[in-house]
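Every protein chain of the complex appears in place save one, which is left out.
So, subunit A:
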Amino acid sequence: MSCKLCSSPTVSFLSDSGRTSIRQSFRYQVPFVISPLCTSSRLSWSGKVPKPPKRRSLGILAMAQGNGEREKWLMWLPRGPVAERVFRLIAGAMSSPVGQYVSSPVTFLHVVDSRVKLAWLLALVVLPSRSHIVMRFGLVAFLAVMSVWVLPKDVWTDQLGRVTLLSGILFLMLGFGSDSAPPLVQLRTPPPSLMGLPELPLSGYSYSILKLGPLQLTRKGLSVASTSACLSFTIFQSASLCLTTTTPEQLAYALQWFMIPLKFVGVPVAEIILTLLLSLRFISIVFDEVRNAAMAIVSRRIKWEQLTVMETLDIFIMYVRRIFANIFKHAEQITQAMIVRGFRGDSNIHKIYFFSNTSFGIADMISLLGLLGLIGASIVSEQILV
């Protein structure tokens, strides 16, 4: 592009290849382009000197087929008020991580031994996939009732809401989408007549359960959907219940108790447990850092609408860099604190004390009996119910 007055080359940084180009552009609208090398007398003749640009900004122009049109993806980049909203959202978020220990009110689950709770967790992960559909939904209902009974209202409404939404989406997607999978990946069992088996009496049997326009819910879809949704629900909700009623030390103690046999095959159990405890402590520090750094940016009152995409991205990169720098500094300081407090790097020598109640009480017995009953019911349901 050349100057309109003297035909000198103008300042323009425009890449000549690719779909995306970066160019340095003036913010205000100039009716025509004037070269900085321009010596034309017409400028002084008119008596009007063009106002010098106040600032230059680096912007991204995504071009489709080189015609200068902006790509749609640019609309999705957090710019202007969107970027501010993102930082405000982070700054206003809770400092505590999800699923932290709730010390009061003390409930039945608070009293139960952490080892029994871990056994329950394992059972709740395995059972939904290996039991009848009635049992699966029964487990979901049981966990929901337990959550409502044990947790404070604010906590259970939040937890159950999110987990139910996730499981519901899973159920719908898998229920209506299972039979749309290509036949190649489906089971290709030949019909009984080909295998020389007698035909089963199928009075009232229908493979398709529900039709909803082009979508259909089949028996297979129901089975897959109920297994996945119930499994997701039980995993997330049982873990939340366990975390909110058990201190990190009690959990670490239970894990250590179960891992003791692994010591004999050379697994560094003490080191794993110390790492777990430090990680649990560090999670809250990371949350705090993320929130504080966002708050620091929000408090600067940046005029986001005046920034280009590159400048906004620059702030996001600075934000991430600051978080990492602060977290590494925290890690260094905590290392120093551990040294000062007598830790010399050997987890086997530096003992970690657990104050959890290790005596087996009535609550633990009842809980264990309940677990055995649940496992029994699950096995029986698989045998009896069709």
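In the analysis below, contacts are C-beta pairs under 8 Å (C-beta built on N, C-alpha and C of every residue); 3 or more make two chains touch, one makes a residue touch a chain; residues count from 1.
Throughout what follows, contacts and distances are computed from a predicted model.
Not every chain of the complex appears here, and the one that does not is recorded in UniProt as "ABC transporter domain-containing protein", selected from "MIP18 family-like domain-containing protein", "N-acetylglucosamine-6-phosphate deacetylase", "Replication factor C subunit 5" or "ABC transporter domain-containing protein". Within the complete assembly, A:I352 is the residue of A:L89, A:L122, A:A141 or A:I352 that touches the hidden chain. From the options A:V145, A:L278 or A:M318, the residue with contact to the chain not on display is A:L278.
The omitted chain makes contact with subunit A at the following residues, 95-97, 100-101, 103, 247-249, 277-278, 280-281, 284-285, 287-288, 330, 333-334, 336-344, 349-355.
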